[in-house]
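One chain of protein is taken out of this complex; the other chains stay put.
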C-alpha cells in the first residue's frame, strides 16, 4: 500500500502496463508534457512511436484509435476533457461501438478512451459535462468511472487489457485526491461494485465523484441512526446489477446520486432497473439526485447549487425516510 | 383533412412555413433533389440562397446552423440520417445545447436538426440508431418524434418557430405511412402527449415508430378484455409528465416501449420518473420494451428480433397482468 | 505491334489477372443490381460498376498483410482485396453464411483475414481508420501499408485534412485514394467541391498524384509508386483517381428521385470509357491477348458468380435466438 493521488495512480498504472506489454500505445494532445500529469514521463520511457502528441484533431484521433486497435495494438486514446469526445464523436459512436458487432466478432477493439469529466471547478459548460449516459446508450462500449486512486489503478489496468472499447472517465475534482493504492499489479474486474458503507435503511448508489459526498452523508446519517447501504458501481457498463438489487431488496429504498444531467442519466437507468426487478421489495419511491438539464454554469455559486453534495444527499435520505405515508408528491 | 404520407406532410409544412417567413432557411446534403422527398421542390420555390445543398461536411454544417440562428435566421439543418448527427456532434452537443445558457439568455437559437432514425429496413448499424436519449441527456435541446403524418406536420410547424434548438427525428419506417392531416396551418404544442387508446388496466407509453405496433397491441388486447391506456408523448423534451403520471396513477401499471437501446433510454427515464412520482399507485413492476445494447443488425431476421413489435408488446402486457403474486424475477 | 505497357511488371498474364478481377466485381454487382430490382435484397446497395479499375489497380500491389478501408460503395474493394464472392453475396443477401454472418450487410462487408477492415456507412470514416492502421503498421515495422478508399464527396469531410496533416507529420504508410466519380451522392462535384482534390495534399507537403481511374495500368503504376514510398518510410500519398459510376448512387434511385441529375450523354460517354472492355481492346490491339482469353475468363466468372449466388440462396437467414448480443463484447 502507498498513498497517492488519483492522477499518480493512473500514471503508475500506464507506466507499469506499457513496460510489460509492447503492444500498448498511447496518444493524444500534449500527452508528452501532460496537462494533468497522468501521462507524464511515458514518452521518455517508451519512445516517441508509442507515446505520441497529436495535433488538435479529435475527429481523426478517435478513428485512428479504431484503426490501430482493429489491427492489433492496445490503444490508449487520451481525449483530455470528456467534452472533447463530442468533437471526435463519430468514430466512437458510429465505429468503435459497432465495428465488432457489425463484423460478427471478427475483431476485438482494445481501446481506452480516457478523459476528465464533471463539474466542480468552474471549468464551465464546455469542460464540465458528465457524459457517461451518452456512452452507455451507444451500446458496445464499456464505461468506467473510478472514485478512488486505488479503483482508478485497478480498473484502468483491466480496461487497458479489455478487448473492447472502454470509456474511462476520471472525475475532474478527484485527480488530486489522495488514497491508499495497493502495491504491485493489482487489477479490478469491470462490473464489480463495492460496498462503501453498510446499512439497512436505504440504498444509495453513487457514481464517480458522487461517492465521496455520499460517503460523508452516510457517516453523518449513521450518527443519526440511519443506516445507509452505499454502493459504488465503479463501472456502468458492465453494471453490477446483482449488488444493487441485493441491497435494494434489503433496504427497500433507493436513491441514485449521479453527476449527469437528469434526463436519461445513469440514475434514470438504475432507477428503472430497480423499478422493474426489485418492485416488490420497494417501500418508497425511487429518487434521483442528479444535475438539472442545463449546461454547467461557471460561477461557483451557480455550479455548487446544481451539483449533488453531502447536504442534498443527507436531505434526500432524511426526506425519504420521514415519509410516513407515501403520499404522492408532484 | 387530406390523406398523405408523413414525408409529404413534412414537405408541405416546410413549404408553407418558408412561404410565410423569409427568415427560414434550409440546408443539408442534397436537400435540393431530396433523397427522402421531404425537402423536394423547395429550392425551386425559395431560391438557392435559402435552400442550399451542402458538401458532405457535417462538422461545419451543424455549427453553421448555430451561427446563422444566433444572428437571426430560423434554420432547418437537414442531417439526412440521425446517425450523421454523430458526425456533426460537436456543435450540437457543445454549442447548440449550451450557447443560450452560457450567455445567460442573450440569444435564442431557432434551429431544427432533422433526421431519419431507427431500424426496420435493413439499413444496418450506421443508419439505424434511435438516438433520442443522447439528445435528451445533453440538456438545452428539445426532442420531437412524431408518429403520424398529422403529428409530423403539426409538431414540425411548432419546432420551426421554437426559439430553441429542436432535434426532429422521423422514424425510418414511418415516412411512407399514410394518415389524415388537417388542412391549413395547424400547429401542435410541444410537450403535449396524445392518448392513442383508452383503457384502465395498464399504461403503455410508446415513442415514435413504436406507437403503431403498440396501438395494434392495444386493440388486440381490448378484444381479450384488457384495457390499455396508450400514450404517445410526441415530444420527449419537453415531456408531458402530467399525462403519463395521470395514466399510471389510474392503471397502476406501466410499460414503456422505446426503439432506443435499453441503457439510459427514454424508457429508462420515463420509468424512473414514474418510480419516483407515481410510486404509491403502482401495482406491478415497471417494464421497458427496448432494443438490446448492440448495434442494429442488417439481416431482417436479426433486426426484426431486436425491435419491439406488436407480439412482444402484447406478450409483455399479458405477462404483467398475469402476475398474481409479484414474485421477484431475475 | 507494341506491348501495352513498357513496364515489365505488366505481363500478359498479370494483365489478364487484373481483367479477371475487374470482371468479377462487374458480374457480381450486375447480379446484385438485378436482385435489387427484383426486391431480393433486404437493404440498399451502392454499386461500384464503372470504377473497377481503381480498386483492382490499387489492390494489385497489396498482400493480405496490408490493410484497406472502404466506403458505402465497398463491394469492389472487398473483392479486389481478395474477399470471396460467395461470402460477399451471402452477406448482402443477409444470410448466416455471409462474411459478417448477416450482421453487417452491403455497407459493412469486412474480412480481417484478408486485410479488409471493411466498407463503411459513414462517408469519410475509413480515412481515420486507415490512418490508425498505418500507425500500427509503422509500429510493427513489417513494411505493411494501409489504403483508404473514399469518394470525392468524402474529400469534403474535414477528417481528410486532419489525416493528411498527421500522416505527413508522422510519415505514416498510408495512401489516401480518392475516387472522384464526379458526384457526391446526387450533387455534381463542382457544386460541392472547390478546387482540385489532389491539390489538398499540397499545403501539408504530402506526396500526391492524379490519375485516370479508368486506366487500370495507370492506376496500378501510380499506386505502386505511392506504396513503395510508404513501405520505404517516406510517408503518405494522396491519389486522385478520376472515374465514373455507371449506375446510380444507390440502386433503385429512379423510383424515388423526383428528377434526373445527370445527362444521358455523360453516362454514355463514360460507358465508352468502361475500364473493362478498354483493357481487353488494348491487350488485343497490342497482341498481348486474344478474344478467346477474355471469353474464357467470362465463362469462369459466370460460373463463380452462379456458385456464389447459389451459396447465398441456399444459406439460411441467421437465427436470432442464437445471435442476439453474441458479438456485443469480446
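Note that the chains are named A, B and C in the order they appear, and that numbering of residues resets to 1 at the start of each chain.
Note that in this section a contact is a pair of C-beta atoms (placed from the backbone, for glycine too) under 8 Å apart; a residue touches a chain by one contact, two chains touch by 3 or more.
The shown structure was predicted, so the numbers you read here are calculated from the model rather than taken from an experiment.
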For the chain that's not shown, point to the residue among B:6, B:66 or B:284 touching it.
B:66
Given A:34, A:148 or A:235, the correct residue touching the omitted chain is A:34
With the missing chain put back, one of C:202, C:271 or C:310 would touch it. Which one?
C:202
Using the definition of touch stated at the top, determine which of B:83, B:123, B:137 or B:164 touches the missing chain.
B:164
Those residues of chain C which, in the complete complex, touch the missing chain
156-162, 164-165, 168-169, 191-197, 199-200, 202-206
Residue numbers in chain A that touch the chain omitted from display:
29-30, 32-35, 37, 40-41, 53-60, 83-84, 87, 121-127, 292-295, 297-302, 304-306
Name every residue on chain B in touch with the hidden partner chain.
25, 49-50, 52, 54-55, 57, 59-73, 75, 90-91, 94-95, 99-109, 139-140, 142, 163-164
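The definition used in the following text is that only the chains that are shown with their structure count from here on.
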Min distance from chain CA centroid to global CA centroid: chain B
Relative to chain A, chain with the most remote C-alpha centre
C
Distance between chain centroids, defined by C-alpha means - chain B, chain C (Å)
36
If you average the CA atoms of chain A and of chain B, how many Å lie between those two points?
29
Chain A: positions in contact with at least two other chains
59, 90, 94, 101-102, 139-140
What are the residues of chain C that contact at least two other chains?
100, 102-104, 108, 120-122, 158, 327-328
